[in-house]
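Only one protein chain is missing from this complex, and each of the others stays in its spot.
Here is subunit A:
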Amino acid sequence: MTAVPLRPPRRLLEFTLDGEQTRAPEGATILDACRAAGKDIPTLCQGDTLTPKNACRTCVVEVEGARTLVPACARGAEAGMEIRTDTPRVRHSRKVVLELLASSVDLSTTPGVQDWLKEYGAEPARFGPDAATVNETPRVDNDLYVRDYDKCILCYKCVDACGEQWQNTFAIATAGRGFDARISTEFDAPLTDSACVYCGNCIEVCPTGALSFKTEFDMRADGSWDPSRQTETTTVCAYCGVGCNLTLHVQDNEIVKVSSPHDNPVTHGNLCVKGRFGYQHVQQGRR
């Protein structure tokens, strides 16, 4: 009786990528193959620790014989496939997707997106000033992290990280439909009245900065947030004996944010409230 089968060794598949013969291990996605080949495919909802959600459609590519464009993050590479990543159809689709996203939400803190807007010639302003779908002030209901839904692109990564893929706490889910869809706690309660355990694993996967450390939020507000003055050092958490790897983001000798390497065998990018937020004691009375 073996309820859980061990993984068999993986074969290599052969296919063409932008006209070049390429190989990737069985089970790899088209995106994996593109990245291995050094191609820059824009992604937002894709998470290296999460199951693909196919929500944002910025990573679409053309596969010979397929009626529609396919999301590279979710579609598995298959033997004999002919994949093209830079056709006019692909570029046009990415341009419109980026315009729709950038006109409806605030992408100012989304890494990489400004370059992509330029690269694809996207003009978000052409939909006019009324395109924004959410107009609300950031929700600051606790001292650890902030939810700014003006920046939320509804990629659902936070819901998956909070739910069955990692944390299994289920404090948040999608509420509403269509234009009213948003990420919400039960009955839209403040976090302090929700099931949230403040692990911050939602912040870890958020691609736009809609979820952020309160330190980062406050420092951005007062203009002192400066990634160019920050160092990132990976060390081991000082709480229990599990040995989670922490990446300390330090600016001016102060820890301003904590993340975890996504490829770490202990954490897979996840932490608990102590590892994520429990660093204040080393800074107590420093100044």
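Definition applied: contacts are C-beta pairs under 8 Å (C-beta built on N, C-alpha and C of every residue); 3 or more make two chains touch, one makes a residue touch a chain; residues count from 1.
Definition applied: contacts and distances are computed from a predicted model.
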Write down which listed name, "2-oxoisovalerate dehydrogenase subunit beta", "Tryptophan synthase alpha chain", "Biopolymer transporter ExbD" or "Molybdopterin-dependent oxidoreductase", is the UniProt protein name of the chain that is not shown. "Molybdopterin-dependent oxidoreductase"
May I ask which residue of A:E14, A:D86, A:E164 or A:D188 touches the chain that does not appear here? A:E164
Return the single residue from A:A36, A:L100 or A:L248 that touches the missing chain. A:L248
With the missing chain put back, which residues of subunit A would touch it? List them for me. 1-4, 6, 142-144, 164, 166-168, 191-192, 196-199, 231, 233-245, 248, 250, 253-255, 261, 263-268, 270-275, 277-286
